[in-house]
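One protein chain omitted, others in place.
Every chain is named by a letter (A and B) in the order it is written, and numbering of its residues begins at 1.
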Amino acid sequence: MGAYVVRRIGISVVQLLGVAFFAFMLIHFVPGNPIATMLGPRATPREIHLVSARLGLAKPLPEQFWLFLGHLVTFHFGQSITFSQSISSLIAQRAVPSIALISYGTIVAIVLGVPLAVIAALKAETATDHAVRVFTSVSFAMPTFWSGLILAIIFGLKLGWLPVSGYGMGFGGIVRSLTLPAIALGLSLLAVIVRTLRSSIRHTMSLEYVEAARARGFSTRRVLIRHVFRNAVMPTVTVLAVSVGFLIGGTVVLEQVFQIPGLGTLLFEAVEQRDYPLVETLAVLAGSLVVLLNLGTDLLQAAVDPRVRPGAKSV
Amino acid sequence: MSLLKIENLRIAFPARGGITEVVRGVNLEVHEGETVGLVGESGSGKSLSCRSIIRLLPSHAQMTANVHFDGRDVMALSRKAIRDHRAHNVGMIFQDPFSCFNPTKRIGEQVAETLRVNAGMDKSAARARAIELLASVEIDRPEQRYRAFPHELSGGMRQRVMIAIAISAGPRLLIADEPTTALDVTTQAQILKLIEQRRRDLNMAVLLVSHDFGVIAQACQRVAVMYGGYVVEAGPVDEICARPQHPYTRALLESIPSLESAGHHVRRAGIPGQPPTAGEIGPGCPFANRCAFARPECAGVDMSLEVVGDAHATACPFVRTVSATSEAGGA
Partner (left out) sequence: MSDLAARPLMKRRRIARLWRSFRRAQNWELSTGLVIIVIMVVAALLAPYIAPYHPNQINIVDSLQGPSWHHWMGTDFVGRDVFSRVLYGLRVDLLVVAVITYLGLIVGVTLGTISGYIGGWLDAVIGRVADTVIAFPFIVLVLAVVAIVGPGLKGVGIGIVIVGWALYFRLSRSEMLVMREQPFIMATKALGYSHLRAIFRHALPNLIRTSLVYSTVDVVVNMLVIAGLSYLGLGQQAPGADLGSIIASGQSYLLSAWWITTIPGVVLMLFGIGVSLIGDGITRGDLTLGSL
């Protein structure tokens, strides 16, 4: 177990380095000069050169990357060009709303998705199952920003139940202001949860040990909860971790729809203002988050399922 | 007095344009404390028949029968009562002892779970009793093995644990569905011996299901031979081995490699052709198309058993003539 953990962490470190390297290199191999784009069409080559030098882009590449890595590891991300503020403090201010929205959206998806998946799996190939499938297909095909807008029309503007923009104060205010975007986000994730969980429950229920448990006289409820669900849930956790990238994407757009001052809005503003250092930092952080979450689920899986642990000895 | 009595068991599944019957009117009786065999090729309906005793069938299966266990009507039991029936009266072990365990739980906990749920024991009592049970199925170092995961044990060891779970409530009947098929020959013999020992100690009856007549002949007093959803022959094992009546039984017996032939490369005749799938079976004898003695009348045979000897019955009405021909042919 210990060896596995060390090995798995090692892989993640390499991945993190890769993420940083890729974000760093992007600027060099994508056509276009961000400094020129940033300064606009009237900038002279001299001005472009000066700004590049100030941002450290004139130094040799390996040295630039080394500095960049050093800044990442020490959390000194430097100054934002447009916000005249340190990137670290900007991110600290904006992180909470985004994390809250992603968590809330995931909770919505789980609360809706788990019962739907269980019902669909227990009533597989019936009308109920098909109805669930159609519903999740529709929710998957809806653009999140569009379903956000439709929710805003109905529950915000027509019915007046919930605010349609901004970020409230206090826990209650935050929950109220994030409810509509969280539902839109949750709906986009629903299909993935329901389909994965449904098929893994179906698979687990077809295994012989479930029949053996029933033969022992265990109640259906006990068999489902203790033996089926526990073993069927792991693929869904993995899929959820993988879907974080997808959720971040939804958040970037939804924060714009509902004018939530989160990291998505910050990224959008940074892209609009061509604040490349800020974009780069945000990209690295987002990539690192995904890498770390994957690490977390893999370790969790090894803890839950003894077969995953390599080196498990025979008694 | 009979412990288990199944009468006119029929099991069917919905299929394209109607239903397909896979068990077609099976009768079976098991007396207190005896070992009864159920033998047949895969698809003959033997596994489903033995599951009907605890009503453990796929949800889309349609089952009609009179099943009485110790005088009680199993078909009339409520959901709660059928669970009690499974928990206390009948234990069951399966063909593949690996897939019968929850792969993520320690085997000892799986034994203990059964005790906690079915016998209402508390955690420490269940643990102590589980270790006793593991010892009783001849697992050495049971305290250590208690903490093992299923994939860490050998096949024979897993089957022992499965037996421990099945007998934990002291059942009156043990259903063993192909318990030795997935095991090597030596382990096979050990497991059969263990089942026999436990049967004697606990005074329970055993219903042993197998495709291997050799296993049945070794372990059982009485046997029912199944083919295509019918019982085609039933009676005492010695009697049937000595004087098989139904052509299918004969073919089955002839296909066992006997001890004398071992090492002499005597190829015993297999049964030609494939067993039919349930959908293909029409009226009449399902074995007719593979039977060496088939005749036109076979298509009209009703498959009820006729007594041919002391507690010995067969579904083939032409046995007299068949035996005559075969003896004439053999001479």
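Here is the rule we use: a residue touches a chain if its C-beta (ideal position, glycine included) is under 8 Å from a C-beta of that chain, and two chains touch if they have at least 3 such contacts.
None of the values given here were measured: they were computed from a predicted structure.
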Chain not shown, its touching partners among those shown:
A
Looking at A:79, A:256 or A:301, which residue reaches the missing chain?
A:256
Absent-chain contact - pick from A:5, A:175, A:283 or A:300
A:283
Would you mind spotting which of A:65, A:140, A:155 or A:229 touches the chain that isn't drawn?
A:140
Please give every residue of chain A in contact with the chain that is not shown.
14-15, 18-19, 21-23, 26-27, 30-34, 37, 137-138, 140-147, 149-150, 152-153, 157-158, 191-192, 195-196, 198-199, 235-236, 238-239, 242-246, 248-249, 252-253, 256, 267-268, 270-272, 274-276, 279-280, 282-283, 286-287, 290-291, 294
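Keep in mind that, in the parts below, only the chains that are shown with their structure count from here on.
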Using the touch rule from the top, collect the residues of chain A that touch chain B in their complex.
207-209, 211-219, 222, 226-227, 230-231, 304-307, 312-315
For the complex, which residues does chain B have touching chain A?
54, 56, 83-88, 92, 94, 96, 99-104, 113-114, 117-118, 144-145, 147-149, 151-153, 162, 165
